[in-house]
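Only one protein chain is missing from this complex, and each of the others stays in its spot.
Note that the chains are named A, B and C in the order they appear, and that numbering of residues resets to 1 at the start of each chain.
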Amino acid sequence: MTRQTSPRQPRRRQIGLWLIGARGSVATTAICGLAAIRAGVTDATGCVTDSLDLSSAVFPGWGDFVVGGQDIAPTSLEKEAGRLAAAGVLPQSILPLIADELRAADAAIRPGYDPVTDRGPQAHAAARQIADLERFKQANDLASVVVVNVAAAEPPAADWPEYRELDALTRILASPAARSLTPSSLAIYAALQAGCPVVDFTPSPGLSLPAITELAQQRGLPYAGRDGKTGQTLLRTALAPMFAARGLRVLSWSGTNLLGGEDGANLADLGQARGEPQAKARGLTALLGPDVTAPLHVDYVPDLGERKVVWDYVSFEGFLGTRMSLQFNWDGYDAALSAPLVLDLARLVAGAHRAGETGPLSELGFFFKDPLGSTEHRLAEQAAALSQWVRRLS
Amino acid sequence: MTRQTSPRQPRRRQIGLWLIGARGSVATTAICGLAAIRAGVTDATGCVTDSLDLSSAVFPGWGDFVVGGQDIAPTSLEKEAGRLAAAGVLPQSILPLIADELRAADAAIRPGYDPVTDRGPQAHAAARQIADLERFKQANDLASVVVVNVAAAEPPAADWPEYRELDALTRILASPAARSLTPSSLAIYAALQAGCPVVDFTPSPGLSLPAITELAQQRGLPYAGRDGKTGQTLLRTALAPMFAARGLRVLSWSGTNLLGGEDGANLADLGQARGEPQAKARGLTALLGPDVTAPLHVDYVPDLGERKVVWDYVSFEGFLGTRMSLQFNWDGYDAALSAPLVLDLARLVAGAHRAGETGPLSELGFFFKDPLGSTEHRLAEQAAALSQWVRRLS
Amino acid sequence: MTRQTSPRQPRRRQIGLWLIGARGSVATTAICGLAAIRAGVTDATGCVTDSLDLSSAVFPGWGDFVVGGQDIAPTSLEKEAGRLAAAGVLPQSILPLIADELRAADAAIRPGYDPVTDRGPQAHAAARQIADLERFKQANDLASVVVVNVAAAEPPAADWPEYRELDALTRILASPAARSLTPSSLAIYAALQAGCPVVDFTPSPGLSLPAITELAQQRGLPYAGRDGKTGQTLLRTALAPMFAARGLRVLSWSGTNLLGGEDGANLADLGQARGEPQAKARGLTALLGPDVTAPLHVDYVPDLGERKVVWDYVSFEGFLGTRMSLQFNWDGYDAALSAPLVLDLARLVAGAHRAGETGPLSELGFFFKDPLGSTEHRLAEQAAALSQWVRRLS
Partner (left out) sequence: MTRQTSPRQPRRRQIGLWLIGARGSVATTAICGLAAIRAGVTDATGCVTDSLDLSSAVFPGWGDFVVGGQDIAPTSLEKEAGRLAAAGVLPQSILPLIADELRAADAAIRPGYDPVTDRGPQAHAAARQIADLERFKQANDLASVVVVNVAAAEPPAADWPEYRELDALTRILASPAARSLTPSSLAIYAALQAGCPVVDFTPSPGLSLPAITELAQQRGLPYAGRDGKTGQTLLRTALAPMFAARGLRVLSWSGTNLLGGEDGANLADLGQARGEPQAKARGLTALLGPDVTAPLHVDYVPDLGERKVVWDYVSFEGFLGTRMSLQFNWDGYDAALSAPLVLDLARLVAGAHRAGETGPLSELGFFFKDPLGSTEHRLAEQAAALSQWVRRLS
């Protein structure tokens, strides 16, 4: 995005939005969408913040952002946007209208950390990323930079001692021999060291290591995560409370996800490996108690392209033991569901930072499958908490 | 049900539950279920009040009710219960265990008003019903009687002048020539005249006539209605807020209901006649705005027996105009979903009456498709309002 | 399409394909698809004839057709093709590659009969249409012209005496006062008078009047119809035989169709009016016997665009009275399912004509909901009959 100052807020400095995984489908959709909203060629359908009555004294507007980021992929944003348009995620017609903004964002993307080629102590890689962030901030005279992780999902974190406290982690990062952090955690470590609030939109280890949240706490930074709630879990957290509220006993909640997409194969494998089924079952347990059978599968079906097709079958017991069932199908574009939330989170976390909030922003649990700082999974309650928090800050 | 005093509350007088349409499937299921709960052979799955932490000083317990009612049908409760068990609504095994309670309730059912055979001024029929209620109350030494309408649905009310104010209605009822009120409204008129709080669980004119609510107001009685929210609308009021909360634009919400059941044919015809499609579309409008296409059909499919099978297809627009869809299927037993709510409402409205509440109990909107006294249709907000109201009264 | 002679068959004269309703979505898709196949930019997926091993001595190839037609709409094919591409029915990318062919076809489309503006005896309108067809044939030196009706559906035929025999019809058409035939039947009358074999791909009266088929018989022409089998009925005729073959007793088969599209509203109204539900139920009766409950609805849901979304719920009884169910959802583009069959039928009927077949081509029942000349509705049996017929003619 260009450095142009929004005409409505002439004196205020802009806010950076720094995307980890900036050339992926979610980031590209977010960048295109932000540009299209600013160009006035689309509205903010799918975004939450436009209906939240945000105080402009606290929260930045769509025009207040400058976009940059990092990625190890070399594909240009323009090319990725073209691919997404062919796949139905973006309308072809907006591409010429946002070409300049895409090029500007593309120019602001720096190489990410590649564990295969990036030798040497990880502290060096972190230092490079910190320098990139500071350069981005200075070059654009930014008030602050919100860092959002939307890079490809990584396997679950190992249980290593240096993950448990910051001192140990710092020592390991300095060691030339050891490479401990996954790319997502390393990028978030660097972001926090650079004084940036962070959003972790993925199920990667990212922000979840105690040593990393210790760093956020030490630096007095707010953060939010994790794992954007965009499809099956969104529906589950809207529907499971219905059964609970009506005293209906859910016996089983079986789910299948079919997904195409460039890294669908990876995700399907990972889904099993990193225990996504167990994680989602935990979510159901929080909502419905421990006795629900909840098998879950993730399948890679390349022809679906950027679509995600979900089937859930819920078997429940009602009055006098009657057996009944609910099933639903969801057919959506994951990137189109994620991208507007990424933009919402950038506004909200930038506002929280300006308002002096620190630590986990539990009131943003509305956006996440696995909300940091909160045990509330019910969607309506999360929406109410978000509204109230926005009012408090505004 | 017997007059036995609950051992836990030795000094308190019992509460009557008087069912309009007492031999129908919903009433029979409620009567069997209450008996089974009291006999300890089932729990209250599907009931809401057990998890609401009701104060026993205000709200009656399961053991505090004596059941009676009225119906024009002659079938015994025992026979109807047998039919429902064969249809899967009740477990066969409980029937012998509740036979005594069923017989007692059966003996307390009085003939309803039959517009075909019941000639003479409707005031006479009303007087007979009032007398029935008073006899029921005295015979069982009841503290009060809650009247719940679960009779078969009637066509929508005509726009007659006597429906608009009580004086005009009173004059018409006294006239030997005119028969103005439908059976449901007449029964509710009688109930209010007898000083009983009323629940209208059907979409019939019942409680909805201004002259009738004027009577309730005049007598200082609480009432709640209308049209129990048990299937498709329950799901819609759980799911539609999800789209709204996420800024997703619903374009169409198409629905089909397949239902068997003894009066399914009547309901299918009536569904079109009384504008159920339009009514449900209005519910969606309240939740999603006026621009949603919402065709709806009700079909009679006899082989489904007591089951109701629903299909809803929701087409919505997300970020940058992407088109996505959600569809769901619901396969349930209507009587098994309705009956526990009837029992819940009996407890709640009896408590409200004891606590001196009057007029429409808007906080009971949670239970109804078309909540009297409230414009809130969102299920989670309705559940929260109910909880808060219970706490206030307790 | 251009008059270029196919290089593989240098001496053979080409065949005309004359589309009634040539500017509608099915015709436009067929014209674009034929051009794209000939341009080598797509294969014939969705067509049946490529896998049928047609003898090229009898049946024309894709390169052998010249396209023309009639329509009362003024929209150019190019514009309609653009609209269909935006709606997902055609790939945007082929449009520039077939622009010349589209323009050529567009130039060969003549005004259709408009009952509102076209006064005078219908015989005059018929004469004009016959002249159009003959001009088309001569101008392109065609061996023959196959006429296919793909115009918008019309209400069911009245029961008028002139529909019963050709003499009476001829007299009425000559009368200046009377306008008897619907546009579809008039166009087919003209086609037969011009010596052209006819396909009726719609549920309109079209080819179904006895006086019209008498004309076909008198002229010794083959014909095929009616009402292309492309979605719900296609699935039903594939699935219903499964139940029959396995001795499973279908109790009810309930269906809902949601369709957008330019004339969706018309179709939804018409669907009820012309008894489509009853017609489809008759199809089920032919397959499953008379005792199947079969409610069916057609709804207009504009946001679906060119898509058609179907839900069918089948309730059936198995061994010892067990109740089981099957439900399916179909999400398709009607024009994309119809167009290749139109092209197939053009090839097959042209071949039949060349081979001297006359009367109803019952072996083409595979393509139709309501197969003329056949009572066989089972898809697999229809496919086998088609194969055998092709072998006989080849």
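The criterion applied here is as follows: a contact is a pair of C-beta atoms (placed from the backbone, for glycine too) under 8 Å apart; a residue touches a chain by one contact, two chains touch by 3 or more.
Bear in mind that the values here come from a model prediction, so they are computed numbers and not experimental data.
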Report task. Specify the residue from the set A:E214, A:D299 or A:E376 that touches the hidden chain. Result -> A:D299
Report summary line: Answer key for A:L52, A:L235 or A:L258 versus the chain not shown reads A:L258
Report summary line: Across C:Q14, C:T29, C:N140 or C:S184, the one contacting the chain not displayed is C:T29
Requested in this report: Touching the hidden chain in the full complex, which residues of chain C are there? Just list them.
Outcome: 29, 32-33, 36, 42, 44-48, 50-51, 88-91, 94, 234-235, 238-239, 241-242, 245-249, 317-322, 324-333, 336-337, 339-340, 366, 378-381, 383
Report summary line: Across the whole complex, the chain not displayed is touched by chain A residues 251-252, 254, 256, 258, 293, 295, 297, 299-304, 309, 311, 313, 315, 323, 327, 329
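Basically, only the chains that are shown with their structure count from here on.
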Report summary line: By Cα centroid distance, the chain farthest from chain B is C
Query raised in the report: What whole-Å value do you get for the distance between chain B and chain C if each is reduced to the mean of its CA atoms?
Result: 51
Query - Chain centre separation in whole Å, for chain B relative to chain A (CA means) - result: 44
Report summary line: Contacts with two or more other chains occur in chain A at residues 329
